[in-house]
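Just one protein chain is left out here, and the rest sit where they should.
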Amino acid sequence: MTGLRLAAFALVVVALALFPLGAGNYPVKLLQEILIMGIFAMSLDLLMGYAGMVSFGHSAFFGIGGYVAALALARNPGLVSALLLPALAAGLAALVIGFFSIRVGGVYFIMLTLAFSQMFFAYTFQVSWLGAEDGLVGIPRPRVPGWDLGSLRGFHAYLLVLLALAALVLWRVVRSPFGHVLRGIHENEARMEALGYPVDRYKLVAFVIAGVIAGVAGSLYTQFNGSITPDAFYWQTSGEALLMVIIGGTGTLGGAMLGAAAFILLQSLVSTYTERWMLILGATFILFVLFAPGGIVGALRGRIGLRA
Amino acid sequence: MPVDLFGQALNGLAYGVLLFLLSVGLTLIFGMLDVINLAHGSFYMLGAYAGLSLIAATDNFWLALLAAPLAVGLIGALIERSCLRPLYRRPPLDQVLLTFGFIYLFEDLVKWIWGGRIRSIPPPDLFSGSVSLGGTIIPSYRLFVIVFGLVMAVLLYVLIERTRLGAVIRAGVFDAEMTAGMGINIHRVFTAVFAFGAALGGLSGVIAGPIQSAFPSMGVTILIPALIVVVVGGLGSLKGSLVGSLVIGQAETFGKAWLPDAAMLIIYVVMAGIVLIRPQGLFGRPLK
Partner (left out) sequence: MMDEVTRRKFIGTAGLAAASAAMGPWVRRAGAQSDPVKVGLVLPYSGVYAVLGESITQGMELVFARENWTVAGRKIEMIKEDDEMKPPVGVRKTEKLIDSDKVDILTGPVHSGILMGMRDKVHNSKTILIVSNAGADAISRERCSKWIFRTSFSNWQPCQPMGGWVAKHVSKDVFLTAPNYQAGKDMMNAFKETYVAAGGKVVAEDYPKLGETDYAPYLTKIRQSGAKAVFAFFSGTDAVNFVKQYDQFGLKQSIKLTGAGFLTEPDVLPAQGKAALGVITGHFYTPVLDNPTNQRFVKEFQAKFGGKMPDGFACQGYDTAEVIVRALKAVNGNTQDKEKLVDVIAKSEFDSPRGRFRFDPKTHNVIQPYVYIREVKEVAGGLNNVPIDKVANVADPGTGCTLPA
């Protein structure tokens, strides 16, 4: 099974890599947006699908990654600014926010993570040094010797490399003993505690890993657009990631990417034919929750109604 | 510049009462069904738009005040019966997610039927002017809102604490299984409570309409303050909802008046503070 999975994965990566050769600029850009949001959604899936933590404030780390990248790249366009600093900043924020939120757990966890991301939203919307409601614009892409990230194909390759890395990291985490403990916590927290596991600490580590990857996704978003706005922090950004994970299938990682594709394609393409895009999305989502909680992946696996 | 303390306090009271009417439904639904109804803002919005159409058709604000919540309550009952009930066996997350999907659905539905423009809702003729009170001037409609809200608070209290129906609800909130074991059709109670909560949400929408007009994103806008009130007051507690909304109402109003730059941040800070120090809120049940 694993060999088959690996082959399928490799095939997908190759297909994605070759895409710009045949397609026009606009579809390639659409794909790139899907890949970036897919990374964001995958990080949320780690939290939701594996650790069982529902966060409505995941956009906090996406936004932090985005803004830190914007501020850093404007001064020093290199990979450190593009990747390292945003990841560190997001990780630190996740550590702090996670520490306070995990303690309370349950529905209060949802509320507190939401509150934190909204606070970031309110702050960035207000202050002029962060561009207020217009955000930061004119952000250059990082300069890597021998690689033109300004070109469509150059950036595409860069994205694929990072996507592969993120996917690999998450895949390893999920398959590791740590990942197994996480799933145990998801299934029966009380039992894991009784067995002596420091449950909160495991959750915090998961939260930080997810936060770091979300931060990288955010910084990629800034690099992709050349700008970042407070919307990145808004709770609907978190909500959209949630939708992507559910539609794709929680606890599958690959599902999150599929969900991102479904969401963005729905948004861009369906809107050409009908104004009622939001209605369709809402209805689709409701139907998935009711009848296909395994999402697209769950349905594909023929296991409708069961979690992966 | 001299500060009109009394005037601002009245402003805060009017806004707080509005929040109460909206959040009491939310907290009841959570208390009974363990569901955070993210679509509650949508009920608010539907109430306002239903009110808009009813007033346009009948020119009677009071009729709209009565009928719109009933319509919204009906919609709530339908949703509970068809979409929520199948999910009770599943983890509560699924129910929250379901209600999240409804946000998108309702917002687009409203835009489809009423268009995307902002629509003005006239206050009743009786309350269309302003009054001078205690050295300040306040629109008479806002005074009406304050009185109405406080009366509703009393009525709700009496209903929940002093009637048999209320006892059933309280029992269901406390322990649904036991209540079902006592021979009460708990499913019907669930539907009734959800519908009642939805109706209250719709009612607050009609009341808010003459102040802030009707626009498709109004549900989404009011949802966050409502959630904050419920968390601060304590999920499931009527008293908490009242106290929480009055507190948040004053905090936001005086925040806007004195610290305008921090206006957006204040309620989040309050909420974060409460969750950190006393997570169950002011009057909620202690964490399980």
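Note that the chains are named A and B in the order they appear, and that numbering of residues resets to 1 at the start of each chain.
As a convention for this text, a residue touches a chain if its C-beta (ideal position, glycine included) is under 8 Å from a C-beta of that chain, and two chains touch if they have at least 3 such contacts.
Computed from a predicted model, the values in this text were never measured in an experiment.
The chain not shown here is touched by just one of B:97, B:189 or B:220, and that residue is B:220. For the options A:23, A:96 or A:287, the residue in contact with the chain missing from this view is A:23. In the complete complex, the hidden chain is touched by one of B:7, B:91 or B:166, namely B:7. Residue-level contact of subunit A with the missing chain is found at 23-27, 29, 125-126, 132-135, 137-138, 225-227, 229-231, 234, 236, 240, 267, 270-275, 277-278. As for the chain not pictured, it touches subunit B at residues 1-4, 7-8, 11-12, 14-15, 107, 111, 116-120, 123, 128-130, 136-139, 141-142, 211-213, 215-218, 220-221, 253-254, 256-257, 260-261, 263-264.
Everything below uses one rule, namely that only the chains that are shown with their structure count from here on.
Here the spacing of subunit A and subunit B, counted between their Cα centres, is 32 Å.
The part of subunit B that touches subunit A in the complex is made up of residues 30, 36, 83, 86-87, 90, 92-94, 96-98, 100-109, 111-112, 220, 224, 227-228, 231, 235, 261, 264-265, 268-269, 271-272, 275-276, 279, 287-288.
Taken together, the subunit A residues at the contact with subunit B in this complex read 54, 100, 104-108, 110-112, 114-116, 118-119, 122-123, 125-126, 235-236, 239, 242-243, 246, 275-279, 281-283, 285-286, 289-290, 293.
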